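Quick one: the structure is below, questions incoming.
Yeah, one chain of the complex is gone here, protein chain that is, but the others are all in their spots.
Here is chain A:
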Amino acid sequence: MIEPKKRAIARIKLEPAQQIQLESLQRRHFLKGGLTVGAMAMLTGCNLQDGDQVDKVLWSMSRWNDRVQAWLFSGQKLAPTFSKDQVRNPFPFNAFYGEDDIPELDTADWKLGVSGLVRDKAPWTLEGLRKLPQRSDITRLICVEGWSAIGQWGGVPLRTFLEHVGADTTAKFVGFKCADRYYSSLDMPTALHPQTLLALDFAEVALPPEYGYPLRVRVPTKLGFKNPKHIVEIVVSNDNPGGYWEDQGYNWFSGI
């Protein structure tokens, strides 16, 4: 049930952060902004500008924090689960673009590609995924911005899927490519965590466009931006596939 008025409020609630981001773009403040200088310079291959020493320290501390978090992570420890009446309704929409730019996909044509260190690279259809064992959890999604919301996601445990395609689970990374240019990646221990899902459902119905149809990753042990939507390809690799936000400076591991 979607009440239009409430939806609008939910969208406005996200705006301070988006507003700030927009303003900083407009004022070109971001060129002065700490890490972005490093990220921009690295992406564009420019010479590093003033402040690059600080940026290097920040980046290497972020890599150190990756290691600490990998050490803190427990493959058995489950994220807290909640009851149905605690689910946030409507659940907030969030992406690196507005709701008008949600990619339009033809679910009938949609295929999930599989590549990298796997035995079976045949693409998957939604039907095929539905036939695998399913799991559903009501968990809290925590955004890097600080807000959180409880929702219910159901689908195939990523572990089950990886076993099915004969993935090398001793590899270090599992990467995801999305229909909207987004991309992200997980460390293998997190990919094998029992609650890490290739989610097909939200609130017990097939994922609607705004929540990442037809397939998204749901990782209750990571921040929200490590839960990519509209995924079209999975790659198992020993080279870190990085991520849309991670490559700009959000901490790569971002475990919670």
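What we mean here is this: contacts are C-beta pairs under 8 Å (C-beta built on N, C-alpha and C of every residue); 3 or more make two chains touch, one makes a residue touch a chain; residues count from 1.
Note that contacts and distances are computed from a predicted model.
**Q** When one chain of this assembly is omitted, its UniProt record names it as which of these: "Acyl-CoA dehydrogenase", "ABC transporter", "Extracellular solute-binding protein" or "Cytochrome b/b6 domain-containing protein"?
**A** In UniProt, the chain excluded from the picture bears the name "Cytochrome b/b6 domain-containing protein".
**Q** Decide which residue listed in A:Lys77, A:Lys121 or A:Arg181 touches the omitted chain of the complex.
**A** A:Lys77
**Q** Provide the residue numbers of chain A that touch the chain removed from this figure.
**A** Answer for chain A: residues 16-17, 20-21, 24, 29-30, 32-36, 57-59, 61-62, 64-65, 72-74, 77, 79-80, 140, 142-148, 220-221, 245, 248-251, 255-256 touch the chain left out.
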